[in-house]
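Report on the following structure.
Only one protein chain is missing from this complex, and each of the others stays in its spot.
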Amino acid sequence: MNILPGTPFDCAVDGDKLKEECGIFGVTGVHDASNFVALGLHALQHRGQEAGGIVCHDPIQGFNSARRFGYVRDNFTRADVMKGLPGPIAIGHVRYSTAGSKGATAIRDVQPFFGEFSMGGCAVAHNGNLTNAAALRRELIERGSIFQSSSDSECIIHLMARSIQTTLAERLKDALRRVEGAFSVIAMTRTKLIGVRDPMGVRPLVLGRIGEGWALSSETCGLDIIGAEFVREIEPGEMVIIENGHLKSHRPFAPAPSRFCIFEHVYFSRPDSSYGGRSVYEVRRNIGIELAKEAPVEADLVCPVPDSGTPAAIGFSQQSGIPFALGITRNQYVGRTFIEPTEQIRNMGVRLKLNVNRSLIKGKRVVLVDDSVVRGTTSRKIKDMILDAGAAEVHFRIASPPTAWPCFYGVDTPERSKLLAATMSEDEMRDWIGVDSLRFISLDGLYRAAGEADGRNPEAPRYCDACFSGDYPIAPADKLKEGFEMKEPAE
Amino acid sequence: MNILPGTPFDCAVDGDKLKEECGIFGVTGVHDASNFVALGLHALQHRGQEAGGIVCHDPIQGFNSARRFGYVRDNFTRADVMKGLPGPIAIGHVRYSTAGSKGATAIRDVQPFFGEFSMGGCAVAHNGNLTNAAALRRELIERGSIFQSSSDSECIIHLMARSIQTTLAERLKDALRRVEGAFSVIAMTRTKLIGVRDPMGVRPLVLGRIGEGWALSSETCGLDIIGAEFVREIEPGEMVIIENGHLKSHRPFAPAPSRFCIFEHVYFSRPDSSYGGRSVYEVRRNIGIELAKEAPVEADLVCPVPDSGTPAAIGFSQQSGIPFALGITRNQYVGRTFIEPTEQIRNMGVRLKLNVNRSLIKGKRVVLVDDSVVRGTTSRKIKDMILDAGAAEVHFRIASPPTAWPCFYGVDTPERSKLLAATMSEDEMRDWIGVDSLRFISLDGLYRAAGEADGRNPEAPRYCDACFSGDYPIAPADKLKEGFEMKEPAE
Amino acid sequence: MNILPGTPFDCAVDGDKLKEECGIFGVTGVHDASNFVALGLHALQHRGQEAGGIVCHDPIQGFNSARRFGYVRDNFTRADVMKGLPGPIAIGHVRYSTAGSKGATAIRDVQPFFGEFSMGGCAVAHNGNLTNAAALRRELIERGSIFQSSSDSECIIHLMARSIQTTLAERLKDALRRVEGAFSVIAMTRTKLIGVRDPMGVRPLVLGRIGEGWALSSETCGLDIIGAEFVREIEPGEMVIIENGHLKSHRPFAPAPSRFCIFEHVYFSRPDSSYGGRSVYEVRRNIGIELAKEAPVEADLVCPVPDSGTPAAIGFSQQSGIPFALGITRNQYVGRTFIEPTEQIRNMGVRLKLNVNRSLIKGKRVVLVDDSVVRGTTSRKIKDMILDAGAAEVHFRIASPPTAWPCFYGVDTPERSKLLAATMSEDEMRDWIGVDSLRFISLDGLYRAAGEADGRNPEAPRYCDACFSGDYPIAPADKLKEGFEMKEPAE
Partner (left out) sequence: MNILPGTPFDCAVDGDKLKEECGIFGVTGVHDASNFVALGLHALQHRGQEAGGIVCHDPIQGFNSARRFGYVRDNFTRADVMKGLPGPIAIGHVRYSTAGSKGATAIRDVQPFFGEFSMGGCAVAHNGNLTNAAALRRELIERGSIFQSSSDSECIIHLMARSIQTTLAERLKDALRRVEGAFSVIAMTRTKLIGVRDPMGVRPLVLGRIGEGWALSSETCGLDIIGAEFVREIEPGEMVIIENGHLKSHRPFAPAPSRFCIFEHVYFSRPDSSYGGRSVYEVRRNIGIELAKEAPVEADLVCPVPDSGTPAAIGFSQQSGIPFALGITRNQYVGRTFIEPTEQIRNMGVRLKLNVNRSLIKGKRVVLVDDSVVRGTTSRKIKDMILDAGAAEVHFRIASPPTAWPCFYGVDTPERSKLLAATMSEDEMRDWIGVDSLRFISLDGLYRAAGEADGRNPEAPRYCDACFSGDYPIAPADKLKEGFEMKEPAE
């Protein structure tokens, strides 16, 4: 049979696609909580565009839910959808659009997941990735569980169903003690809103107050949009249970060193979100400053690759004194792929999205600042466009170290062999892309930009930087069983 | 909480709606089996119009499925749907449109259900109703099962998951020995097509051959459309397992008297389907003949209430000598409800569907033949229309006995208090409807029409006629627990 | 250029498709007139299934309109559509689904057409076909008119725009005096509802009263559904103008002999509609009686080809004494075409729609009664199905004379060479279809059934029967120019 045991039959999901980045949001103690969740998910839309779901509870109408493909704005703004989601407590989830077609995901894969237990219903929204999900799934199926989705997150519900604890919160603790990996979870019962981060705190989760109510969000920008006041981050390994307006903090897991995902700073989070009192925008600008120190160059213009390279480009310009300019314009209406008219047009894909300001660029030495290089194919096309427009020189500066290792903690990355930096040195990459110079920020520089004045402490790094370093803080159990080879410890 | 333990949260399904009539179809040993299943389901569309589903298996592409709301013809004719359903074995299901809105059913309620077990996948399509499903569901949830649909049929999959048998067929036997009620089931594994009828054979299931392959269908009309040859009916209590082109018959249940649903003859089955070598059309025509003997009347025209009263009206006309005429025309484009323009129009609902041929009816004494009277409200409206058109007399003749009891075996009936015949005598009904005469066929007459020359044997009736007699061959366990009162045995 | 001058550019409509049958309806003097029009069009849906449109006028909100592809029930039942159609006067149109794909018709071809004139707006709905439309169109374009649709009916609006009359009603008279062909027209201005039939009255149009208001409808069944009382038919060559609750009758055309389309009786009108005080059902039953007299046969069963052959089959049975039976069942869910599974299945198309009642037919001599034979291909397939089911003999009886000539007056017929009866004698057709006998009713028999006791008067036939006789009462000017050859007068 061509599908793994436990993989649902109408999803042709390959291994990669199960690792997705997501956004989660929950609120309690407000009227029409689902409307707040819709707003929060809208603010978190950059974390997942494929689909979204909301579960809510009302004392009269019980649990209700809606799951939809597409943007939050197109679904959870409709009166017919929202009037079916009443009550003072609600949680929601947005899901990343993986490389495959929408058809590859069944609507039943869209979170939050819901389970009906003898003591009542419970909904769970998960951001992250479980590294022992395949093994757990096999075990659960052996013992009689029927999986309905292809999502590893469904394990949590089935583990709860097997727990002998008598409250849902205790059952959730039981379940999460069995899973390994990176997770931020928002759960709800009829009366409780629950937030949890894994022991290392790989994925973010923040807490806010809105009037007498409370909100949980992947990022602070979700609090801003609903007018909630930021209280604090949920701590690594912490579970907060909010009931009747009161919050209690629990510590269900063994202590572990904190390892927040540094890629949230580099690319994933919105620039107006903050962690540790520092906005992501500022970290990115700092990266640009560090980069200008580490890899200076003589040039006429600093141009960001829109839009994610902009803050680092501003920092690079400010440090280097080279004028900042919007040399590449992004078409905000990019969507489906056009039918290529003829072979007359090269680089169609990138032209649909980006255009070079020819009269600005012509004859100039240009520094292009981008956030990262994954496969490198887009970098080549951008270089072509810039040269076509008559640039005299092109210098790439990358606001992250070389991405040489896949992420197993909730970010969708190609397998290792597809990562340009896994197979080439920096000079080889420069030649392959075809630019005058190419420099990545160092790992230490990145840590400095993120506030670690001394750079990365190899004994106890403050962040998870496995995608750059190959240093995986949580063993990827399922992947090792499939044959993934970790970096040699001596390396 | 306002939903029962185990009821999924986004379905507001009341108790009634769980009892639905359905159609099931399966085929193996042919190329592109799903196309045959689509055709078979199209022929069975009268058994369920709300939604349909197909699961199939292909040696290369494994299990695939599609579930859609709406008619078979609108979904399972599309190349984009069907190309995703490859392979030589497939089963399907059509589901009845219950009174509520489509929104009341989640797509996850649409069968066939599928479970991934350690020994492989299995899909199950169920026609009928399980009378102990609520109790089973509670027990399964206690033991850690997570239900994903509101359908009682899902119990079968979870019971299979709990079985200690090592083959799927044996697990299915285990599961079906635990359920009570009426069921015909078509199931499939990677290589086996399985058909089962409950011990009393309440719901139909027939077997056909197509080339070297085999087909299972609720009715013979499903075999006709694919050009399959009718072989025989699956017997009550029989399980057939077809693998590698060979059929084996099993008897997993204790023997029980056969009690085929007599309402399949009266209304539910298509007139061109046959049971016991006799077409449903002929039984219905015989009912008309018996009715003309039991309840003769002087009149000018015999008119059917379209379309289901037509065969009995033909029989009534042939026996009585009163000319048969199409006095009421049915609009074949009936669909959504129109916005009522003003109160000027009475009886809008029925006018959208039916119109009286005024010049034909005017001044005539008319016998109207209908298949059944449930709430009686439609009968009143039809009587109004006939009188408005100038009929001199209106005589109703009903091709079934008074429907005085709800069905718990898979036909959607209102609760007992809503059934006109549960609260009124025949004369009271006549007066309430407002016609010159009203007569129902006797239970004995109905049995004679169905081939029992001596009428109904009260000691061992050949059919399930609980909706007419209150004689329930299978105790409705869940309903009794909810407070349903059976007929006094002495009555 | 591959499209004729004047043919709009996004319609690839060939000549045939311009000749379509339609249904028209109008009402004035009621609240929310559009709701009545929606109901009337629903009752007339059999006259056109491709698309529908409504134009209405409200003193405050002015003219409004909606045009939609698909059934009336799916579009003009929606609150969002209907609330945009306010006011006490409205007219509507349903359009026939011609052989081509829906894409072949632009929404701008959907009537009623609307023109804004210096004295106000006017909407026009047309049933029929103009035989000099191509010539008129060329002339109008020469003079500066811009056509926006592919419909010949648009000529009427442009002719009105060119008229020097000062009222819209007079301009409509001017326009209709310029056109040739068959037409029933319903038009409206802000205050007037207007109904017109062409001088020969080829297409139907009836008048009804609803409270203090008035209604116009293609058929009486449209009056029935809204509860309107039938008043009379609009007479050939008559124009009625209804304003402020009063009706005035005009005679804008030179007198001409009445030639109502006899095919309305044979097939097109609904059986519960009436013309001349006689229901279409009764005429069809009479045809069956005449047919049994003209072409008797020894047989066991008379079966209609559903559904249109049913009334004639009833008449045939009653006259011949051979029992009437529903030997062929029609699947009411027919829609899109299924993907043919394999070549194992012959006659797929007809099986999707029709199934033979095998146990009823087996070993019987069967008379099949159908309404007409056009290309003959369907007749062959039905014969195959009946023989496959084991019939001993098959005798076809056709409720119309051989269809040997195309219609140019609003019925969509294939070109002459495609009509079976244009190329074969009755015996040749019998052999080609492959039945034991085949007989058509005579033209005289048809006239007798329609109430002409002496049959057809060749000097002054009461009906248009050009499709049977080749006797075209109105010269098809455009077609003659294209090379169509009329029957030799001597023939």
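Each chain carries a letter (A, B and C) given by its place in the written order, and its residues are counted from 1.
As a working rule, a contact is a pair of C-beta atoms (placed from the backbone, for glycine too) under 8 Å apart; a residue touches a chain by one contact, two chains touch by 3 or more.
Computed from a predicted structure; not experimentally measured.
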Contacts of the hidden chain among displayed chains: A, C
Residue among A:Asn331, A:Thr377 or A:Asn457 that touches the chain left out of view: A:Asn331
Hidden partner chain, touching residue among A:Ala38, A:Cys56 or A:Leu159: A:Ala38
Among A:Leu352, A:Ala422 or A:Leu480, the residue in touch with the chain that has been omitted: A:Leu352
Contacts of subunit C with the absent chain, listed as residue ranges: 1-3, 5-10, 55, 60-66, 84, 103, 107-108, 114-118, 120-121, 123, 138, 141-148, 157-158, 161-162, 190
Residue ranges of subunit A at the interface with the undisplayed chain: 30-32, 35-36, 38-39, 42-43, 45-46, 49, 71-74, 76-79, 82, 210-211, 221, 224-227, 270-272, 274, 277-279, 281-282, 285, 307, 310-311, 314, 318, 323-326, 329, 331-342, 344-346, 351-352, 355-360
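Definition applied: only the chains that are shown with their structure count from here on.
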Intersection of contact partners for subunit B and subunit C: none
From subunit C, the most remote chain by mean C-alpha position: A
Same or different contact residues where subunit B meets its copy subunit A, judged by the half mark: same
Centre-of-Cα separation between subunit C and subunit B, whole angstrom: 37
Euclidean distance of C-alpha centroids - subunit A vs subunit C, Å: 62
Subunit A and subunit B, separation of their C-alpha mean positions in angstrom: 49
Shared interface positions of subunit B, touching two or more other chains: none
